[in-house]
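Before anything else, here's the structure in question.
Left out: one protein chain. Kept in place: all the others.
Each chain carries a letter (A, B and C) given by its place in the written order, and its residues are counted from 1.
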Amino acid sequence: MSLLRIEDVSMRFGGLTAVRDVSVAIPKGGLCGLIGPNGAGKTTLFNIVSGFQRPSGGRILFEDRDITALEPHRRAELGLVRTFQGARVFPRLTIREGLQIARHLSDGNATRRPVIDDVMAEFGFAKYADEPAGSLPSGVMRELGIAMAISTGARMLLLDEPAAGLSAEEVTNLQRVIRHVHAAGVTVWVIEHNLNFLMGLVERCIVLDAGAVIADGEPRAITGDPRVIEAYLGDDAHAFG
Amino acid sequence: MFIDVIQTMTDGLMIGGLYATVAVGITLVFGIMGILNFAHGQMVMLGAYVAFFFVTAGYGFWLGLAFAMLAMALLGLVMERAVFRFILTDHMGGLTVSLGIILIIENLAAAYFTPDHRNFDPPLKGGVELLGMQFSAQRLLVLALVLVLVTAFYLFLQKTRLGKAIRAMGQNRTGAALVGVQVGQVTAIVFALGSAMAGAAGALYGSLFAITPYMASGPLMKGFILTVLGGLGSVPGAVIAGFLLGIAESFGSRYLSASFRDGYGFILLIAALLLFPRGLFGFSGKEKV
Amino acid sequence: MMLMLSVENLSVSYGNVRAVSDLSLRVAPGSVVGLVGANGAGKTSTLNALTGFVGHGATVIFEGQNVSGRSTADLVRLGLVQVAQGRQLFPEMTVLENLEMGGFLWRAAEMRQQVERMYEKFPVLQERRNQAAGTLSGGEQQMLAVARGLMARPKLLLIDEPCLGLAPKMVDRLGELIRQINEDGISILLVEQNTAFVFRLASHAYVLENGQCVLEGTPDELRSNDRVRSAYLGI
Partner (left out) sequence: MSVKSETAVMINEAASETAPGENRNRIVQLVFALGWLAFAVLLATPILADSRYLLHVGTMIALHGALAVSLNLLLGYAGQFAISHGAFYGLGAYASALLVTSAGLPFWLAMPLAMLIAAIVAAIIGYPALRYTGGVHLALLTFAFGELARLIAANWDGLTGGPMGLRVLYFPEPVLGFAFSKASGLYALAAAMLLVTMAIVLLVKRSRFGRGLVAIREDEVLASFLGINVLRYKLAAYVLSSAMAAMIGTVYAPIMTFISPELLNVHETISLIGVLILGGIGTFSGPLIGTLIFYGLPEFLRIASFYRLVILGVLIILVVLLVPKGIAGVIRQRLEMYRRGYPLFSWRKLS
């Protein structure tokens, strides 16, 4: 059964079509990637799914419920939570305060308990607990973004370029965290620009180019797809194989 | 009946034009600097006093008007350089600082000018008969002057090199810097210009109504209402809204209730915010993400 | 031979976050040089440092003249002009007004001549001259952004991510246009994530990762480099 269904969604800004007729279904318990060259419409699609923008056409279903017109906080209540590019956290608040805030939905609500009960311990935040989030290394800040999303009791996470700008070591850590969250029962959908990051992580990859889905399948198959190679490196690319 | 309507209409246009003169300054400064200057009303008040002192010293209304504008432009320049440039685009910081300036200006004014009501002789006295209707000459003059001022202001923004640089900065500060506009200097000019408009409004207010150290809040309240109605940062929007508000108030107090005059604008404002989330003429509803 | 632009050990920091470290760049007169790298690699910070938007510790030599620390307006006057990411147009102004703003530092007569030249180069802008820039299509907006940059009569044009959000056909036209501009004698520093686009146009390119230059060379050298292939395709 699919947890999230996107049906014929389009987004136009003035003369620009950022997303055109995209239909995608993400199954419950899936760990999927969304890739594409810059400007392919990945973030716009996430914005539509998370309620940041209203699509020009099409609809979004979450657990078979039409959520196209819902406010972001209503979607979060239903369990659909996103993170932002470049780690959006509360920079002046400590990790502990940030997580307390995020827990407000699950507080005293048995059905909404986060899949990972003690987020602080699981993510290894204990030693930073009282530091302002803005002072953390960027890798930890990304993890905090994810941890806050989990703490709301999310059933599905949308991660927007979580690995951009991280060091190799931080990327490995982040992959471990995402696997861990997925193993605990959260459906995960990750945007990445960098295919390399997703390779060992996801079971399925959706490729967007110029606002449309051009490929959808296992990561291995995707990297061999000539359309994907062309989207990334241009038509001269395969001449140099 | 017809005559009554025309007279109420003219009165509304006149008062609306005054409001618009106040509002364009607030709107321009907000649009370009992101600062909501609560002390704009105090500039109106000081402008009225400058005009009062010039007229009572015998230099006449026109010099008084010119010097009110000049003095406020200078004061604005000083405030921008000394304070506001350090908190550009910080909405809450700028607003708080301007509240502090209110306390300074208004209390000093009350101490030095005394709270007594002052008046100066308007350049035109008596009435004018037009198509069988009586109009106050000074009110017609004020109407003509605000039309000239607002039009000149509009043409300046539309047609001159500096005006275009200002408009460009309002739409995209980075873009303006990219094409070689010295954004820091232009920002200072904008604040001075907005303050000069407040000085002009003050001189015109003073030619019609009593001048007191506490006269600022009325014009400021109207200016704020228009800033929102016009779509936060749109100068033409604020002007159109100004005339509409003036007319609404005039007709409201003529045919409904005069004691509730100041309430009409407020009700209009609440209704507009509920019905038109981007302002009545809101092209530039800037989404903050 | 005098270089158009040279900068040694350029570093940009925001607080204690280093966006660019010790980057050295050279642009020969009349060339197209590329600067590629993923999101957050420090490309835009580099451009912003070169055009005076952010501070940096380096010495920037433009046409043999030390221009470090000059204001953006000064640099534009000297001929170092940036076409920034996201186009940075004035959306409520007409196409013509946008172009006129591009020639802000020129005298009116010269500015008008330059507008005519832009109309020749971009006929579509002439058709749309009285339309608000915000209502143009993405491709047209990018054309306008480039044309506005050209209005300042640059010697070196820094173009940041021009392909962002454009349809493939539009990207091709843009590439052709950049080639033409270069043939008119304007040097170009092209920043792009679209590596293929840069490799088609540039004679030399720098690859940035985490604020550092990890590779440089001709497009052919880079295209066959394993590191580039692995970074972008994971193969």
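The criterion applied here is as follows: contacts are C-beta pairs under 8 Å (C-beta built on N, C-alpha and C of every residue); 3 or more make two chains touch, one makes a residue touch a chain.
As the structure is a computational prediction, the values presented were derived from the model and not from experiment.
**Q** Specify the residue from the set B:57, B:99 or B:256 that touches the hidden chain.
**A** Touching the chain that is not displayed is residue B:99.
**Q** Return the single residue from A:35, A:148, A:174 or A:231 that touches the missing chain.
**A** Residue touching the absent chain, from the options given: A:148.
**Q** For the chain that's not shown, point to the residue among B:4, B:121 or B:262 touching it.
**A** Candidates B:4, B:121 or B:262; residue touching the omitted chain: B:262.
**Q** Since one chain isn't shown, list which residues of chain B touch it in the complete complex.
**A** 30, 36, 38, 83, 86-87, 91-93, 95-97, 99-104, 106-108, 110-111, 217-218, 220-221, 224-225, 227-228, 232, 259, 262-263, 265-266, 269-270, 273-274, 277, 287-289
**Q** Contacts of chain A with the missing chain: which residues?
**A** For chain A, the residues touching the absent chain are 50, 52, 71-73, 76-77, 81-82, 84, 88-93, 97, 100-102, 104-105, 107, 131-132, 134-136, 148-149, 152.
We take it that only the chains that are shown with their structure count from here on.
**Q** Quick check on this structure: which chain has its C-alpha centroid closest to the centroid of all protein C-alpha atoms?
**A** C
**Q** I'd like to verify one number: the distance from the centre of chain A to the centre of chain B, where each centre is the average of its C-alpha atoms, in whole angstrom.
**A** Whole-Å distance between the two chain centres: 48.
**Q** Can you compute the centre-to-centre distance for chain A and chain C, using the mean CA position of each chain? Integer Å is fine.
**A** It comes to 31 Å between the two C-alpha centres.
**Q** Looking at the complex, which residues from chain C come into contact with chain A?
**A** Touching chain A from chain C are residues 17, 38-41, 134-138, 140-141, 161, 163-168, 193-197, 199-200, 210, 223-224, 230-235.
**Q** Considering the complex alone, what residue numbers of chain C touch chain B?
**A** Chain C reaches chain B through residues 51, 53, 71-73, 76-77, 81-84, 88-93, 97, 100-105, 148-149, 151-152.
**Q** Can you list the residues on chain B that touch chain C in the complex?
**A** Counting only chain B, the residues touching chain C are 161, 164-165, 167-168, 171-172, 174-182, 283-284.
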